[in-house]
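This is the structure I want to talk about, given as structure tokens.
Note that one protein chain is taken out, while the other chains of the complex remain in position.
When the chains are written out, they are named A and B in that same order, and each has its own residue count from 1.
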Amino acid sequence: MGDQNPEKMLVKGNEALAMAAIDAGCLLYFGYPITPQNDIPEYLSKHLPPLGGEFIQAESEIASINLLLGASATGKRAMTSSSSPGISLMQEGISYMAGSELPGLIVNISRSGPGLGGISPSQGDYFQATRGGGHGDYRMIVLAPSTIQEMYDLTILAFDLSDKYRNPAMILGDALIGQMKEPLLRRRPEKIDLPPKDWALTGAKGRKPNRLKSLYLQDGELSEHNWKLYQKYERMKREEVRFETLLTEDAKLVVAAFGSMARVSKSSVELAREEGMKVGLFRPITLFPYPEKALHDLSKRVKRFLTVELNTGQMVEDVKLSVDRDVEVYFYGRPPGSLPTPEEILEEIRKYYG
Amino acid sequence: MELVFKRPECLIDVPFHFCPGCHHGIAHRLVAEAIDYFKIREKTIGVASVGCSVFMYDYFDIDVLEAPHGRASAVASGVKRARKDRIVFTYQGDGDLGAIGIAEGIHTANRGENITLIFANNGIYGMTGGQMAPTTLLGQKTTTSPYGRDFTYDGYPIRMAEMLATLEGSAFVARVAVNNPANLMKAKKAVRKAFQMQIEEMGFSFVEFLLACPTNWGLSPLEANRRVEEEMIPYFPLGILKERKMADYL
Partner (left out) sequence: MSGDRFYYDVIMAGFGGQGVMLIGNLLAYAAMKEGRHVTYLPTYGVEMRGGTANCTVVISSREIGSPVVERPHGVVLMNLPSLLKYEQRVLPKGLLLFNSSLIDPKEASRKDIEVLPVPVNDMAIENGNPRLANMVALGAFVEKTKLVRMASLFESLEKVLDERYRQFIPPNIKAIELGARFVQSL
């Protein structure tokens, strides 16, 4: 596990994520079966018990998120995973975790909706993930892997950021990234310095009791608490933004896409370059904090953006909010059912390249 | 002079916010006494639910976590699985356990989670202002059953202790009241037994308290006390419903 010269493995995204959880020291998993993420609980139900960990197949996603809330409150790393409808059920618990400033990893290997929808890949949960799908004025750290290696690397990062900020973090993947296999180097990343968890509930031995709560009824208390959370989110925006750019230096048009659609778009950008079009790619890795400043800076040079999503238009709003006013932002989206091919996106690029 | 009565060490020296005649304070005290008795204050983690019992962290001098409404037993399961050597209990009202959190309660018991669940059944929603609870008795008037609970509309009051006692995972299930000294002594023993079961890793332990809520019942404290005896206990009989003698793994 996590040796420094590992052999390349060929694994599913879901398995890479589960391996990363173990390598990040998360030995507590709670979840309820739902396609297309079942490889995660299946892997962990096999591998956690021999490591002294705990695996609970909960009675619902509502129970899963609250098991996570309880386990995280003790200061240990813990996680749950699900897919879109299950993540909807977790929103209450996520809001409480944010309010009580509890870390914890929530994985959404999203499928298509609304309602029962289907199990095909979709990016329809972007709003839910980035806007705080539960009640109250809170944010969640959201990371969007686009390769199997990133499923591993970003999962470890998500645990670190979650602990660093005492805030729930989400991996937002989709059926494509969860189900496909790709080479993985299971290389344990460097440990980063994290603040001590002196807030954790371990029994009040030799210290005053710790209380973890989100109820604030005294005058001014709640507003103070909300400002504190706000400052935390602002700090994330300053310090934790991550994104990738490809061939943007001389670009006249930049494609903006995340997760699975970013990898398809990457092929389209390369095809466009072969035709002599100066096209680049902007891929947000953190969906919250969103790389708004980087996009804004880019929009001083590039005046055309094409946002490509596997939905009918969600992240495009963040692109529009980020770029300069004189920038044209186009959108190409697909509702769930089929994935666009690189050639189809290329066709859109041609249309807007001018 | 011999000291015959004092505040349990793990209760903080502040006045309860509970209404006059409310039994929550007594139930809190019995839990605190059990924690003191076993000297487990420094390793006990309490999980508060939503309802009048939410302010548990203001009264207990222990680590306390607040759970979303109905989810206390799931939260407590998470705590216990992460820290198996700690003592974990929840304190949940009838709305919390009997209505919105019944699934979590049943499955926590069914998994045999080694925690203690203190169930405060006063047959009404106290915190929100006297609405009908899953344990409200037939004919009982509340702000949402103004004509009295009618089973053709509202179904019947749920007997949680009996339900949980049927599950293989539960190790200890008792129902108690604190309306007179004799019942109070039995309640004290039951709470102590429940914590003992957890300490001995016997599995899920459960104590249902029948508590008076004079304010929302519209009765004086004495009348409310009588109502526990005359109306609640006949429907919710007291006693130990289940007591496992040996842990499953033994």
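One rule holds for everything that comes next: contacts are C-beta pairs under 8 Å (C-beta built on N, C-alpha and C of every residue); 3 or more make two chains touch, one makes a residue touch a chain.
Because the structure is a prediction, the values reported are computed rather than measured.
Put simply, the hidden chain is in touch with A once you look at the whole complex. From the set A:L28, A:L67, A:L154 or A:A175, the residue in touch with the chain omitted from the display is A:A175, counting the whole complex. Shown as candidates are A:P85, A:P189 or A:P342; the residue that touches the absent chain is A:P342.
Within subunit A, the residues in touch with the undisplayed chain are 8, 10, 35-36, 119, 175-176, 179-183, 263-268, 270, 339, 341-342.
Note that only the chains that are shown with their structure count from here on.
Inter-chain spacing, taken between the CA centroids of subunit A and subunit B, is 39 Å. In the complex of the two chains, the subunit A residues touching subunit B come out as 28, 30, 54, 56, 58-60, 62-63, 66-74, 76, 78, 92-93, 96, 100, 201-206, 209-215. Partner subunit A is touched in their complex by these residues of subunit B: 41-45, 47-48, 54, 57, 60-68, 71, 74-83, 86, 103-104, 106-107, 111.
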